[in-house]
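Heads up, one of the protein chains got dropped from this complex, but the rest are sitting where they should.
For clarity, chains are labelled A and B in written order, and residue numbers in each chain start from 1.
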Amino acid sequence: MLKFLYFDNTCLKREVAMKSFRIFGGIICFLLGLAALAGGAEYPARPITLINPMPPGGTLDLQSRAFASVAEKIIGQPMVVVNKSGATGMVGGVAGATAAPDGYTLTVGSVNLTNAIEWEIANGRKPPFTRHDFISICSFTLSPTLLIVNPDSPWKTLGDFLKDAKARPGQIAFCSGGLYGMSHLPIEIFARAAGLKFRHVPYSGGGPCISAVVGKHVDFAMQYPPTSLPLIRGGKLKALAVVGKERLKSAPDIPCMKDAGIDAEYYGWVGIMAPKKTPQPIVEKLREVAKKVCSDKSFIDLIEKPGDEVNLLIGDEFAKYWDQESQKIGKVQAELAKEAAKK
Amino acid sequence: MIKARAGGLLFLLTGIYGLVYSRSLPMGRWNEPGPGGFPFGLALLLVFSGIMTIARGKGEKEEEQKGKGRDFLRNLITPLLIVLLTLGFILSLEWAGYVTSVVVYLFILFFGICRYRLPLAAGMAGVFGLGSWYLFVKILGVQLPLSFWGL
Partner (left out) sequence: MDVIGNLLAGFQTALGLHNIYLCFIGCLFGTMVGVLPGIGPLVGISLLIPATYGIDATGAIIMLAGIYYGAMYGGSTTSILMNIPGESASVITCVDGYQMTQKGRGGAALFISAWGSFVGGNLSILGLMILAPLLANFATRFGPPEIFAVLMLAFILLGSLGSGSFFKTMPMIFLGMFLGTVGMDPLTGNFRFTHGVKDLYDGIGFVPVAMGAFGIGEILTVTEESLVRVIHKVRMRELLPTREELRASWGPIFRGSGLGFLIGILPGSAHVLSSFVSYAVEKKVSSHSEEFGTGRIEGVAGPETANNAATGGAMIPFLGIGIPTGPATAVMMIALMIHGIRPGPLFISEQPQIFWGLIASMYIGNVILLILNLPLVGIFINLLRVPFRILFPLVLIICLVGTYSVSSSTFDLLILLGSGVFGYIFRKLKYDLAPFILALIIGPLLEVSLRQSLMRSDGSFSIFWNSPISLTLLGVSSLLFVWNLITTLKPKSTWKKVLEQE
């Protein structure tokens, strides 16, 4: 039964061979590491697992695999991304937080985790883990959303849109890729900052959300540059603003919220975290590795070609950012939870 | 007759469960339908179908009583054993790792249920267990739990 499954082709054979070589090498290193543990072996002495709490195939998967493939070369050990998806990142997050703090199991974090954690807190439930259960190694992207509308809509600038929204509260409809997720919260933050009310139709996923704006099923949405810029260029979408304090490098003609005087910011970030009690020397080593990865040209290419930008926040900078973000998001989630409870 | 009614009973029970638990979900308004509406409606339909199935069950032909009682129970043993064994495999998977669990599982299946001789069963368990590991982990790159002895 196994015989007919044997096939020969260089590409996969190389991959299989490399995988076997790595696993074999990993086993040898593991055994050596075991022997050397008493003497304190050099970290990393065996393969590192990177837990991705999101399902395979998303941007998170992509960027974490990009990071892993470049980091491998720097540390000389395999770095394997494992998907443990479920409950918007909770399952993977718990696995990462409760893993052995020896630096061999890391977690890929993203703003999704903050969204989910703060939502639990806002609803009076104790989240299965929080950011304090992790030590931040680094975050390497920080992407704002774009406010997208259909090109046929009557608003030509952000100013038009704001005027119209003030005149008809609760009538302009928006869609999001998921309730209380990374395309819904920026809109809530924006609405509160500008004192507006909208009608929300939740969708599942960024693709259907963008499709809804193109097809005029809703009036606007907030989506991230990689998926919306191509359609903007192709004339199917129009961006009225960048939800952040700076304009985009790749599209400087789109005004940002700060220009219009609205204090609305929301960034999607992807980063690497280690469990809380990981020893400091290992944490330092990982941060060094992260710095090297983020200055590596091939990694930068892998992130920037799809349309994102590499924005490195190391260690304490990242922890501070995460704290601020959690507070901001926590506030919005608390208000949303109150509204939801009223219904 | 029993068979038809058993099916109906299952639908009825599920429907009742649904009715009970979906009442605690917000029903929402017409312009914001809540999560309770759909399950509630379905539960109602299930209760209705359950009752109809039980009622109609009377009219169907009596199926041949294929030596029920002891035979019926005896037939159930093998499937039951397989279910229990699989349960054991599932529970031990993450604890003992894939390779260990699968070899033990296959061995018990081959030896206990299929009644192969001990060495043959052990050999097949080993070959298929390791072979499946090779296929899934190496060739297809699926991630399976590691056993404590490295694989």
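Quick note on the criterion: a contact is a pair of C-beta atoms (placed from the backbone, for glycine too) under 8 Å apart; a residue touches a chain by one contact, two chains touch by 3 or more.
Since the model is a prediction, treat every value here as computed from it, not as a measurement.
Trainee: Which one touches the absent chain: A:Ile75, A:Val149 or A:Leu229?
Mentor: A:Leu229
Trainee: Tell me where the left-out chain touches subunit B, residue by residue.
Mentor: Missing-chain contacts on subunit B: residues 3-4, 6-7, 11, 14, 18, 21-22, 25-26, 28-35, 38-39, 42-43, 45-46, 49-50, 52-53, 56, 75-76, 78-79, 82-83, 86-87, 89-91, 93-94, 102, 105-106, 109-110, 113-116, 124, 128, 132, 136, 140-144.
Trainee: For subunit A, which residues lie in contact with the unshown chain of the complex?
Mentor: Touching the chain left out of view, subunit A contributes residues 1, 4-5, 7, 9, 11-12, 15, 56-59, 61-62, 65-66, 69, 82-88, 90-91, 119, 128, 173, 178-180, 199-205, 207-208, 210-212, 214-215, 217-218, 226-227, 229-231, 233-236, 301-302, 305-307, 340.
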